[in-house]
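Note that one protein chain is taken out, while the other chains of the complex remain in position.
Per-chain numbering from 1; labels A and B assigned in written order.
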Amino acid sequence: MSRIDVNKTYKLFIGGAFPRSESGRVYEVKGANKKFIANPSLASRKDLRDAVVAAKSAHSGWANATAFNRGQILYRIAEIMEGRSEQFIDEICELEGVTSKAAKIQIEEAIDTWVWYSGWCDKLSSVTGSLNQVSGPFYNFTSPEALGVVAIFAENKPSLLGVVRTLAPVIAGGNAAVLIASENYPLSAITLSEVIATSDMPAGVVNILTGKSSELAPWVGAHMEIDGVDVAGLSKKQEEELRLVGADNLKRVFRFSSINHPDRITSFMEQKTVWHPIGI
Amino acid sequence: MSGFEYANAPESKAIANIDNSYGLFIGGKFVNPKKGKSFNTINPATEEILSKIGYADRLDVDLAVKSARTAFTKIWSKMPAKERGKYLYRIARIMQERAREFAVVETLDNGKPIRESRDTDIPLAAAHFFYHAGWADKLDYVGLGNKPKPVGVVGQIIPWNFPLLMLAWKIAPALAAGNTVVLKPAETTPLTALLFAQVCQQAGLPDGVVNIITGDGVTGAALVNHPDINKIAFTGSTEVGKAIARSISATKKSATLELGGKAANLVFDDAAIDEAVEGIVNGIFFNQGHVCCAGSRLLLQENIADEVLEKLKKRMSLIRVGDPMDKNTDLGAINSAEQLKRIQEISNTGDAEGANRWSPECKLPSKGFWYPPTIFTGVSQSHRIAREEIFGPVLSVLTFRTPAEGIEKANNTMYGLSAGIWSDKGSKVLWAAKQLKAGVIWSNTFNKFDPASPFGGYKESGWGREGGRHGLAGYLTSDVKASK
Partner (left out) sequence: MIVDGSEGSLKKFLADLAPVDQVGADSRAAMLATRSIKTTSKAWAIDMAISMVDLTTLEGADSPGKVKALCSKAVRPDPTDPTVPMVGAICVYNDMVKIARTELNTLGGKDIAVAAVATAFPSGRASLAVKKLDTQDALNAGANEIDMVIDRGAFLSGRVGEVFEEIKIIKQLCGDKAHLKVILETGELVTYDNVRKASYLAMLAGADFIKTSTGKVTPAATAPVVLVMLEAVRDYFILTGNKIGVKPAGGIRTTKDAIKQLVLVNETAGPEWLNPSLFRIGASALLNDLLMQRIKLRTGHYASANYVTMD
C-alpha cells in the first residue's frame, strides 16, 4: 500500500497568524477534475473586521519603513517562492487543470512580478513625485504616500499570478492589504501567505481571507477603515454595488488591466505637496 | 480727523459691463434656455440684483453636452496639440488684459475684497491658463506613456468661493489635454464664468469646446447624470461629492473631486510667532474663510498659547471688515444668506457646547450678509466647531503639549485636504509634514496656490489632484487603469 499523504489544512492569514474562521465555517474546493481538494475557511464579516484591524495597526510601521527595506522584503518573497515552485505548480495544475508547463510559466511570471515591484519601492518619489516650480520664494515638492488599508478581490485565474499582480503593487507603496482570495481558486493565495509569513514581512501588512466575494464585498464596501479597493475579482455588478456603498468614505476603487505598471502602485497612494519658504 | 483713519478708497465699478441678462453659452453662442427660465444673481454686500441669469434644465444640459461632443470628435481632439496650446495662451493673455474688469465683477458677484480678487484670484486664474497652455503639446512627458489620450467630454461643477479661479483650475487642464467641457458655475456667482465665455469668443476658440451652463443643483445633477459625459470634475462640499460618487458608481464615468476640509494649523513653540500670527489670519480670514483648505483648527503648543492668542487678538482687531469694493477691505461679505445662516448655526453650537467666543469690535454694514472675524477658545476635539467645516471666518483654537499629540489631533478628522506647520526647526517641519495626513502641507506659510503645485485631499477631502503634472494626468487616460 502506498503512503497516505499528509494533507494541508488551508486556513486564513490574519495579523501574521493562521486562524480558522471565527465562524467555524468552511467550504469545499474541488479540482479541475471535480475531485475534493480542501476545505478552506469560509471567512465571515468578523474575520474581515479582524483582518482590517490587523492591517490598520501594521500600516504605519510598514509605510514608515524605508523604501529600501520594503523592496528587500518584496524581493525576499520572490526568493522564497522560487524555492517553493513545485508546490505552487502542483496546486495550480490541480486546481486550474492546466499543464505543468503552463503552471510553471505562471509561477515564473509571478516571481518576476514580485521582483519587478520590489524594484519600484524606492523609485516612486523620483518617478511619480515632482519638484514644482511655483512662482514665489517657496520650495515646493510633491511625493506619493500610502493610502492606508487596501482590500483586494483577487481574480479567479490565473490563480497565483492574479494574486501577485494585485497584491505586490498595493504593498510596494506602503499600504497594508486585506486580500480576499478567489472563491474557487484560493489555494495559491493561501500557500502564498505561508511564503509571506516566512519572508520578514511585518505581521498584518498582508492578510488573506478565503470565502465568498459575494458575501464579503458589501462589508468591504461599507467598512470605513478601508481606504481603497482593487475589484479585480468582482463582477461588474458587485463592483457597482461596492462603489455605491464605498462612496460613504470616498473609497478609491480601481480595476486594472493585466499589465504591470507603476500606476497600479500610485493609484493606492496619495500625492502630498509640501510648501516651504526660501529665505534667510 | 483723529489719528490715521483710512478714507474710503473704492474701486470704480465703471469698468464692469454687466449685461441685464445672460443666456447659456452653448456651441460658442449665448442662447436662451429652452424653457426660458431664469434666476437673479445679487451682490451679497448690498443685496442689489446684478443680472438675470438663464436657468439650464435637462434639455439645455443635453444640448451643451452634444455641442461639447461634436467639438471633441470633429475639432478639438483632431487639432494639432501646439495649436490647442496657442488657444490657451490667447485666453491667458485676454484674461490678463481684462484683469481689472474680471476683478471688479468677481468682487461684485462674490463679495470678496477687491484686493483679493485683484491680487490673487484673477492673476492666478490667468496663470493657470498660461501654465497649461505649455502642456498641450508636451503630453508625452506627463508620465503616462506616449500619446496619452484625452478622456473626452468633461462635466465640470465649480463652487462660489473662487468663481473664476476654480473655472481656470477646471477648464485649463481639461482643454490642454484635449478634452472639451461643459462647466456649471455656482448659482450665486455665475458672472465671471459668463465673462469668460466672452473671452473664449474673443480668442476665437472653436465653438463647443467650452460650454457654460448656469443653474442650480438640479442643473448640476443633470450634468452628472448625462450619459454622454466621460468624466466629472467637481469642487464643493463632501456631501455633494459623495452623492456624485454614488450617481456615477454604475457608470463608466471617472471623477476628480475637490471637497471639504477642516485643516489643522499647528504652531510649535519655536515658530516665528509674528509670521505665524499672519499665517493664522491668512489661513482663516482669507476670502471670509470660504476656503475648503482654510486653517480652521488652530492647534497651539500650550507653552506659547497665551502669547499667540494675545497677538492674534490684537492682529484681528486690525482686520478691516466692510465694503468689498474698498481697496483697504480685508474681510468682505459672506456670499449668500444661506451660507450666513449655516455659519451662524454651527458657530452657535460653539457657544452652546461651552467654547468661548471672541470677535474684535467691528461695525457691520446693515445691508448684505456679514459675519465678524471670530475665534473660539477652549475648544475640544469633540466640539462640532472642531469637526465640521464652517466655511466662514470662524477659527477654533485648541492646544497640544507635545509634537506627537499635535499631529494626533491634527489627523483626527475625516478630512485631509491641507494642514499648516509653524516651526523654525527644519527637521521638525519635515517630520510633521510627513506625519500629517493631508494633500497640501503649508509649512511656515498658508493658503498659497500655484498652477504648478498639485492640490487635492486625502480621505474624504476628495479624489485626485488639480494643478501640476498630477492634476493634468486626471484629464488623460492611463494605460493600466481600466476606464471603469
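Convention: contacts are C-beta pairs under 8 Å (C-beta built on N, C-alpha and C of every residue); 3 or more make two chains touch, one makes a residue touch a chain.
The model shown is predicted, which means the values in this text are computed figures rather than measured ones.
Among the residues B:E83, B:D228, B:D274 or B:D351, only B:D274 touches the chain that is left out of the figure.
The residue from A:G24, A:G83 or A:G279 that touches the chain not shown here is A:G279.
Although one chain is not drawn, its touching partners on chain B can still be listed: residues 1, 3-9, 115, 119, 270-276, 278-279, 318, 327-328, 424, 444-445.
Taking the complete complex into account, residues 137-138, 277-280 of chain A touch the chain not shown.
FYI, only the chains that are shown with their structure count from here on.
Chain A meets chain B in the complex at residues 127-128, 130, 132-136, 138, 140, 142, 227, 240-241, 243-244, 246-250, 252, 254-257, 259, 261, 263-264, 267, 270-277.
Put simply, chain B touches chain A in their complex at residues 127, 143-144, 238, 241-243, 245-246, 249-250, 257, 259, 414, 416, 429, 433, 438-445, 448, 450, 452-456, 458-460, 462-463, 465, 468-470, 478-482, 484.
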